[in-house]
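Complex shown without one protein chain; remaining protein chains in place.
The first chain written gets the first letter, and so on, giving A and B; residue counts start at 1 in each chain.
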Amino acid sequence: MWIQREIDLRARPRGFHLVTDEVVGGLPELRDLDIGLCHLFIRHTSASLTLNENASPDVRHDFATWFDHAVPEDFAWTHTLEGPDDMPAHVKASLTGPSLSLPVRRGRLALGTWQGVYLCEHRDRGGSRSLLATLWGE
Amino acid sequence: MWIQREIDLRARPRGFHLVTDEVVGGLPELRDLDIGLCHLFIRHTSASLTLNENASPDVRHDFATWFDHAVPEDFAWTHTLEGPDDMPAHVKASLTGPSLSLPVRRGRLALGTWQGVYLCEHRDRGGSRSLLATLWGE
Partner (left out) sequence: MWIQREIDLRARPRGFHLVTDEVVGGLPELRDLDIGLCHLFIRHTSASLTLNENASPDVRHDFATWFDHAVPEDFAWTHTLEGPDDMPAHVKASLTGPSLSLPVRRGRLALGTWQGVYLCEHRDRGGSRSLLATLWGE
């Protein structure tokens, strides 16, 4: 079985956002897979996906603080045409990456108890973000 | 062919650990695949997986030194309830990532000569770690 489906994530402010429910809700075919994979792919270069702690909002806040510190706007960037938040966004996007490959088992994402899908929005006004989800398995 | 299998990695101290043999040993079905993929997924948010140099223990030591420097315990964290090693562990986990997708060819992982699977243990006492391995191909 192969399914490919676009999922539009609504615009969010710069930061790290838990989107597990929004993603799973957009993939009703998950329940038809006994064993397989779910590939989530973000079609942008200044937003990214990662998996991390799904409980405390403080964790997501601290992610933003650390990434802003490690990849600051005030740096020797040459590509500044699209604003001070643009080039840091590109680097942050590659540090976390554009995709997640998640195992599927008995109709569900086989995540650990504390794992959730983060949308990492690195622009101040990134707008809505387009995911391409691919499901395959049996 | 689809195989999904849990592999428990025994508890290890904080640091980077070569676990290729332990992982391959837990996947006897690898040898039945002529061409395919092996997806390794860690079901935790404060440990992660990466692929790197499989020869010198100094390399793994230097990984730990750099990550401790880049994501220090002494930082403006707000999520400190679970100890000083917890929040850095979450960020380090997302920098390396929760999964590896490895090509399989003629019954083996098609790794480069110098590539090995690292368990990245970011907690002081993380305990044993659970991997979910998924193999598929023909």
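Criterion: a residue touches a chain if its C-beta (ideal position, glycine included) is under 8 Å from a C-beta of that chain, and two chains touch if they have at least 3 such contacts.
Note that the structure is predicted; figures quoted are calculated from it, not measured.
When the full complex is taken into account, the listed residue touching the unshown chain is B:61, out of B:10, B:31 or B:61.
Within the whole complex, the absent chain has one touching residue among B:20, B:101 or B:130, and that is B:101. As for the chain not pictured, it touches subunit B at residues 35-37, 50-53, 56, 58-59, 61-63, 65-66, 69-70, 95-97, 100-103, 105, 110-115, 118, 137-138. Against the chain not displayed here, subunit A makes contact via residues 2, 4, 39, 41-45, 70-71, 75-79, 87, 90-91, 93-95, 97-99, 101, 130, 132, 134, 136.
By our rule, only the chains that are shown with their structure count from here on.
Per-chain Cα centroids separate subunit A from subunit B by 20 Å.
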